[in-house]
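Every protein chain but one is kept in place in this view of the complex.
Chain naming follows the written order as A, B and C, and within any one chain the residues start at number 1.
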Amino acid sequence: MKVALTGITGYAGLQLYYLLSQHPKVEAIQIYQHDLEKPEHVAKLNPRLSEVTALAKPYDSGAIMEENDVLFLATPAGVSSHWAQPYLAANFPVIDLSGDFRLKNPAQYEKWYQKDAASKDALAQAYYGLADLKENPGQHYVANPGCYPTATLLGLAPLVKQNLIEVDSILVDAKSGLTGAGKALKKANHFVQANENLQVYKPNQHQHIPEILQMLQSWNPDVKQLQFMTTLVPVDRGIMASIYVKVKAGITEEKLEQAFREQYANAPFVFIQEEGLPDLKSVVGTNNCRIGLAYNPETKYLLVVSVIDNMLKGASGQAVQNFNQLFDFSSTAGLHLQPLAF
Amino acid sequence: MKVALTGITGYAGLQLYYLLSQHPKVEAIQIYQHDLEKPEHVAKLNPRLSEVTALAKPYDSGAIMEENDVLFLATPAGVSSHWAQPYLAANFPVIDLSGDFRLKNPAQYEKWYQKDAASKDALAQAYYGLADLKENPGQHYVANPGCYPTATLLGLAPLVKQNLIEVDSILVDAKSGLTGAGKALKKANHFVQANENLQVYKPNQHQHIPEILQMLQSWNPDVKQLQFMTTLVPVDRGIMASIYVKVKAGITEEKLEQAFREQYANAPFVFIQEEGLPDLKSVVGTNNCRIGLAYNPETKYLLVVSVIDNMLKGASGQAVQNFNQLFDFSSTAGLHLQPLAF
Amino acid sequence: MKVALTGITGYAGLQLYYLLSQHPKVEAIQIYQHDLEKPEHVAKLNPRLSEVTALAKPYDSGAIMEENDVLFLATPAGVSSHWAQPYLAANFPVIDLSGDFRLKNPAQYEKWYQKDAASKDALAQAYYGLADLKENPGQHYVANPGCYPTATLLGLAPLVKQNLIEVDSILVDAKSGLTGAGKALKKANHFVQANENLQVYKPNQHQHIPEILQMLQSWNPDVKQLQFMTTLVPVDRGIMASIYVKVKAGITEEKLEQAFREQYANAPFVFIQEEGLPDLKSVVGTNNCRIGLAYNPETKYLLVVSVIDNMLKGASGQAVQNFNQLFDFSSTAGLHLQPLAF
Partner (left out) sequence: MKVALTGITGYAGLQLYYLLSQHPKVEAIQIYQHDLEKPEHVAKLNPRLSEVTALAKPYDSGAIMEENDVLFLATPAGVSSHWAQPYLAANFPVIDLSGDFRLKNPAQYEKWYQKDAASKDALAQAYYGLADLKENPGQHYVANPGCYPTATLLGLAPLVKQNLIEVDSILVDAKSGLTGAGKALKKANHFVQANENLQVYKPNQHQHIPEILQMLQSWNPDVKQLQFMTTLVPVDRGIMASIYVKVKAGITEEKLEQAFREQYANAPFVFIQEEGLPDLKSVVGTNNCRIGLAYNPETKYLLVVSVIDNMLKGASGQAVQNFNQLFDFSSTAGLHLQPLAF
């Protein structure tokens, strides 16, 4: 396979490059960059690739489709909504890591992202690729899920689908490392601000809220809203979603655990803890999601702790999973990653 | 004042020593240590005090009362329950930083601490010194509150006292730095385990749960339970209590904010944010509590973010506040601390 | 005393504000800001001062001298060289935390700072205020030393002054926390870049090299050069200068230690370790410098480890020391700071 990649200057693009360069089915990676007038050394675009000798080419959808079998878009919000049309028209495979094709309702996109949405028709052609829960039925434009939605939805799926919880009780207190806040220099990610600190951000305003809600509602239309908060914690990578839900009367702890085990029996990247709750570091560096449960018989609350590496399972790793699904490769191809934790 | 201090080998004792050594009303600090047979250099007991030339003396309640005006007990749980009797009998002022005298019900103490409780009579003589909410009415044995209860109760007081929230909806997701986990060497506080990590601990089993509940119930007997979780975050100091509560129908945002402003109008250490939510670092190094509110009109949930320095407001700083109250000193005496944040 | 302060938006200015607001001799702090057209709330200029109700005034040297007894300049390099003249002319007391008046030779300043220097005459009127080594002889314009020079010079003074080392062997490997790299957003201080990382910066090009050399040469003209390197380490505050020097033949370890003890016998902020080498954290939050020695009889190298808090002893704390000297206050006035370490 020849794969095209755009967005090499950002975190997700670099991570994708690392993964694809070791993928057994990838023969060549070609880098395209939107603001080039002529080819430029990749090492100039991203100093972390100082030993890469290839040239990045100016972004050109025609050339991309001619020279490659698939395109990975690791561009910021507001780009692929404008770029997608030729690929959709040609039914050319695209894996889009941005938020532009995740929400089916253009008005929702415009409300939460405050940018122009793609058309309703275009959005309808995209597949929401939550790769550990469903196989792609054949759609070529994959909207790769956001990092918080991935951790949260994997932690809620069996509960909502099997109707085990009070649907109006869902409350998520999510914590994220600083890679989640992006590469752009901001006060919040200055070391002196972020280190030894906890920062709640975008309270009730995170653009991942409607993405989570849309999926929950597709599983159970009774879900009406979601209390979701995000806090920056001083680590590089990782998301911990602490998900609190009120368990329905009569549902036992065994039933809850069984629902998780059944849901993920054949999911090679999702692990339900045998005992205890997972720590964040257990997944950093891997494409895994680890889930643990703590039921409180006094309050009837279940805490689901769901941890992922936001750059892998929450972005580029899941993108490779979607790539594997799209082309019928082994689901773990290119994703045999070693954790760094001890 | 001559003050006695025991527990100089631990974090809270050292922090108290630092505070008391700059307190304008403290003329001498005498260190007592339970496992000494004869006087020993303080520097030997705690290398951080390498320039202190004083000697620590063997612990002896008679000598302590004879030579001092007040005793600070910075001992672990299970010590002061055995030591308190002579001080109670003599009505000698004690500020006890441990959990031994906080719960009024001995059975509760024994359930949560798994140690022998002090007698019901002894417990009844102690005053729960949540210093920013009430003045000590004159009791001489002060049970200094725990760190999580301090952050949580200050964040809930106006809501529960004024009956503004659904009392069965209280859910606290608290985050703490590693000083909160103590000085004893444990796997969870090894740098390689704690760094770049998030660790949920004691799920539904933290001994501060009954302490919080006891106080909430004293304010509103309708409070029956509490969903409370604790996560270790890789910082040295600080607690952020993310408190989620469902607001009663008809209560406006303005009413909520007003309740907080009124409650703390005369509290020199409690600050209600003008806008935004406080970050953890804004209080580290100080005796302050900062509180911010984020109301979600969709879900009717109010998030109260309450941050403190667990070693100061959550332990030794509040102990000095209680000392100031006990002896009618200015409430801020010895507590003009500068934050380290920028 | 009424003190004027300019530079409240930066780290050093904020730290000065914290210190001066607790200084027993300071009655009022007035903030001046160069880019204001009319008075503005201090809280707007620096959100960390959200509870300060005072107004900052537009910068105006005439008003400053009229309304205050002293001026603290916490401005970046290249500002005070232009601003100093009226204060020098009026012999008005100024404590200048920038590098503009430290080097006596304008050409050196222009080479290392790549900005216009103050005039040679103006420079001659400034006093280099290395406060733990010498008392100000009465000069009113104090050039407050840089952070690296403070740590390094305190670690070298007894050795160079008493001629105990080979002067051509001095090599300093200095490590600094991120506050040392300033508040401006840069790639090097993005959390994801700085965390879990070590970054050597400005190799052989740090502007503190000539400052150190100038002072060493004033002590011993035989010193010709200096090998000095700086590495950013992922901590907020603190400098550790690891100073390697070859000891002259015949000089014993006892002699070396004695030289340090004698030098700092009356320096209330400098501590020579009784045993072992100081860790960085032992000084963070204080105005102290701690020094430890490790002599290697095989190589004849002495390692001097000198640690300071770069924002206190290395900037604002030393500025307050200079203020105390200038006005004959107790040398420790306003500097009774508690370390945060345990």
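Here is the rule we go by: contacts are C-beta pairs under 8 Å (C-beta built on N, C-alpha and C of every residue); 3 or more make two chains touch, one makes a residue touch a chain.
Since the model is a prediction, treat every value here as computed from it, not as a measurement.
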item	value
Residue among A:19, A:42 or A:56 that touches the chain left out of view	A:19
Identified contact with the non-displayed chain, of C:139, C:214 or C:231	C:231
Residue among A:140, A:190, A:206 or A:237 that touches the chain left out of view	A:237
Omitted-chain contact residue, chosen from C:91, C:252 or C:296	C:296
Those residues of chain B which, in the complete complex, touch the missing chain	11, 178-179, 183, 185-187, 189-192, 194-196, 234-236
Contacts of chain A with the absent chain, listed as residue ranges	11, 14-15, 18-19, 22, 48, 50-51, 179, 183, 196, 236-237, 271, 273-274, 282, 284-285, 336-342
Touch list for chain C against the chain that is not drawn	171, 173, 175, 177, 192-193, 196-200, 203-204, 225-227, 229, 231, 233-238, 240, 242, 244, 277, 279-281, 284, 292, 294, 296, 298-299, 301, 303, 305, 307, 341-342
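Going forward, only the chains that are shown with their structure count from here on.
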item	value
Superposition rotation for chain A onto chain C, Cα-based, multiple of 5°	180
Interface composition of copies chain A and chain B: same or different, split at half	same
Rounded Å distance between chain A and chain B, as computed from the means of their C-alpha atoms	40
Touching two or more other chains - residues of chain B	196, 236-237, 284, 341-342
